[in-house]
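The complex appears here minus one protein chain, its other protein chains still in place.
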Amino acid sequence: MVRELTSVGVAGYSVFLLYLVYRLGQGSEAYDAAIGLIMSPASIALHLIALVLALYHTVTWFNVTPKVIVIHLGEERVPAFMIAGAHYAGWLAVSMIVAWAVLGT
Amino acid sequence: MDKTMELEIFRYRPEQDSEPTFQTYEVPFHTEWVILDAVNYIKDEIDGTLSYRWSCRMGVCGSCGMMVNGVPKLTCAAFLKDYTGKIRIEPLEGFPVERDLIFSMDDFIAKLKSVKPWIIRKEGEDKPLEEGEYLQTPRQLVEYQQYTMCINCMLCYAACPVYAHDNTFLGPAAIALGQRYNMDSRDQGRDQRQEAIASHEGIWQCTFVGECSAVCPKDVDPAGAIQRAKVASTIDYFKELLLPWGKKS
Amino acid sequence: MAKSNEPIPWSLFSAGGMLSAILLPILIVITGILVPFGFAPLESLGFDRVHAAVSGNLLVKLILFGFIFLSFFHWAHRFRFALVDMGLRKIKGLIGFACYGSALAGTVITAALLWRI
Partner (left out) sequence: MSVRHDVVIVGGGGAGLRAAIAIAETNPSLSVAVVSKVYPMRSHTVAAEGGAAAVIKDNDSLEDHFRDTVGGSDWLADQDAVELFVNEAPAEMIQLEHWGCPWSREPDGTVAVRPFGGMNIERTWFASDKTGFHMLHALYQTSLKYSPIVSYDESFATKILVENGRCQGVSALDLRTGKVETILASALILCTGGAGRVFPFTTNGAINTGDGMAMAYRAGVPLKDMEFIQYHPTGLPGTGILITEASRGEGGILVNKDGYRYLQDYDLGKPVQVTDPEHPVKKSMELGPRDRLSQAFVKEMERGRTIPGPHGDFVLLDLRHLGEKKIDKKLPFVRELAKNYAGIDPVYEPIPVRPVIHYIMGGVDTDTDSATSLLGLFAAGEVACVSINGANRLGSNSLTELLVFGARAGRAAAIFATQNPDLDVEALEKQGADEQDRIARDFIRKEGGTERIATLRREMNETMESGAGIYRSERSLRDTCDKLMELRQRFSNLLIEDRSLTFNTELTSALELDFMLDVALAIGQSALARTESRGSHQRTDHPDRDDENFLKHSLAFHTDDGVRIGYKDVVITKWPPQERVYGK
């Protein structure tokens, strides 16, 4: 059930993003006020909760990828840890790209 | 025979009991005993009225599944020495109890039949026996081999929360067995099986809890089979949606 | 047994699950840790930079849209089954309607808001 509840975190964060988009459309002042909110302790606390849920989601999601993706090389099945591992590796790479793109250098 | 162990066993005899009860038995402890040995000891030496199923006592006939301390297990492959304290034995969850540890398999048999677990060839494409076997490379064999390992023990059904809530769900083993044929290079009947597998009662009820695979004693991985069927059925669905003129382009 | 339309919500659920598995943690880290704790300047999320990136760029809009709406559907699908499995089987239909309905509403709003920028 915990796994199911992570979806609340997933959607919750998107609601937050949506709010930022909404403020973005209202102009600089409105947006900057909104983005300023992330400095508040309440926001930080919510973010931390969301992070735990998100990581739980990521781990449970990647760990089952070998069940869905079955690759055989010759007669040998590519072991589960390699398929999940590839996802983790991709995840790290994408995360770095995202951080770079959002935060700039 | 100094050491003993206690087994607390679910009893229900429909003719005399209105409610199930638990009965506790003390059995000798032998390190090499499996739980089934202890249950057999009870039947042979203490209480002949206890009823349960078993046969091969080597983990292959699939008949000795029971809940052991709440977990579905093949009792001929679960060792006494791995348990401490009283062991609680109940019939597999999710099925109607017939008596004691015996539950009804009717539902599964009907479901198994509904996925058409046999080789289906297209009209006129049967190979005559005189022409020998269908060729199938080891590589093609491994595609479906894992799903042939199912011993129909029902542990996966007992573990699946979705089946527990709603037994219209086709369930892990039946779907895995459908996939077993779908992925067999000799088979051409996938379309026919989709009727059951891709229905509401089929793969779409499964929320990928994964407990089925966790308890499966034969590493069939029904959870994986179901997810792969979902992917394949989704591809089918969109193909059909987008290419209304030809089912499979 | 009726043929099911479940592939639609399921594929949205899966796509949302995969996208959020990959993207969500780093986004949260950025807005919840890196920036608030000063590891990165607040300006990098400032109006000028973000507005410039979004308004002029259809690709960025599409990515944002995809991420947001798919995560809504991810939630909708999971939440629906969670509620049903928690025993609300009787109102299965209603739950489905409410969950996917909200996700759909969220999607429309997202599209509209992004369009305006």
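Every chain is named by a letter (A, B and C) in the order it is written, and numbering of its residues begins at 1.
In the analysis below, a contact is a pair of C-beta atoms (placed from the backbone, for glycine too) under 8 Å apart; a residue touches a chain by one contact, two chains touch by 3 or more.
Small disclaimer: the values here were computed from a predicted structure and weren't measured.
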| item | value |
| --- | --- |
| Chains in view touching the one left out | B |
| Identified contact with the non-displayed chain, of B:Y25, B:Y52, B:F95 or B:F208 | B:Y52 |
| Sites on chain B contacted by the missing partner chain, in the whole complex | 13-16, 32, 43-45, 47-63, 77, 98-100, 102, 105, 109, 112-113, 116-119, 126-127, 129, 132-138, 140-141, 144-145, 148-152, 177, 181, 184, 186-187 |
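Criterion: only the chains that are shown with their structure count from here on.
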| item | value |
| --- | --- |
| Approximate Å spacing (C-alpha centroids) for the pair chain A, chain B | 36 |
| Inter-centroid spacing, chain C versus chain A (mean Cα positions, whole Å) | 11 |
| Of all residues in chain A, the ones touching two or more other chains | 4 |
| Residue numbers of chain C (touch at least two other chains) | 78, 81 |
| Chain B residues touching chain A - in the complex, by the definition given at the top | 138-139, 141-143, 207-208, 210, 213, 221, 223-224, 227-228, 231 |
| Complex contact set, residues of chain A against chain B | 4, 64, 66-68, 70, 72, 74-75, 77 |
| Residues of chain A defined as touching chain C within the complex | 1, 4-5, 7-11, 13-18, 21-22, 24-25, 27-28, 31-32, 35-36, 38-39, 43-44, 46-48, 50-51, 54-55, 57-58, 61-62, 90-91, 94-95, 98-99, 102-104 |
